[in-house]
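Yeah, one chain of the complex is gone here, protein chain that is, but the others are all in their spots.
Moving on to chain A:
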């Protein structure tokens, strides 16, 4: 599996915590967006589009089910942009 840099991880974490309106230190790699951070379907789409916009990548919507926490997002982005 492709691994992304620590810088990119930090950047992703900032983008996601910004969309979810939580402080970065409230999130762990495995805390879940919906269950732990009150995200709804709209927020999940916002996460996807924020990553696309800021990392200049295109993420297929079919990857959304894997993007339940930061760890899942790192995996998805890593496969698209090693």
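Just so it is clear, a contact is a pair of C-beta atoms (placed from the backbone, for glycine too) under 8 Å apart; a residue touches a chain by one contact, two chains touch by 3 or more; residues count from 1.
Everything that follows uses one rule, which is that contacts and distances are computed from a predicted model.
Peer 1: The complex has one chain missing from view, so what does its UniProt entry call it, picking from "Xanthine dehydrogenase molybdopterin binding subunit", "Branched-chain amino acid ABC transporter permease", "3-oxoacyl-ACP synthase" or "Zinc-finger"?
Peer 2: UniProt lists the chain left out of the view as "3-oxoacyl-ACP synthase".
Peer 1: Pick from A:8, A:31 or A:50: which residue touches the chain that isn't shown?
Peer 2: Reading the full complex, the residue touching the unseen chain is A:50.
Peer 1: Taking the full complex into account, what residues of chain A touch the chain not shown?
Peer 2: These residues of chain A touch the chain that is not shown: 18-19, 21, 42, 45-46, 48-50, 52-53, 56, 58.
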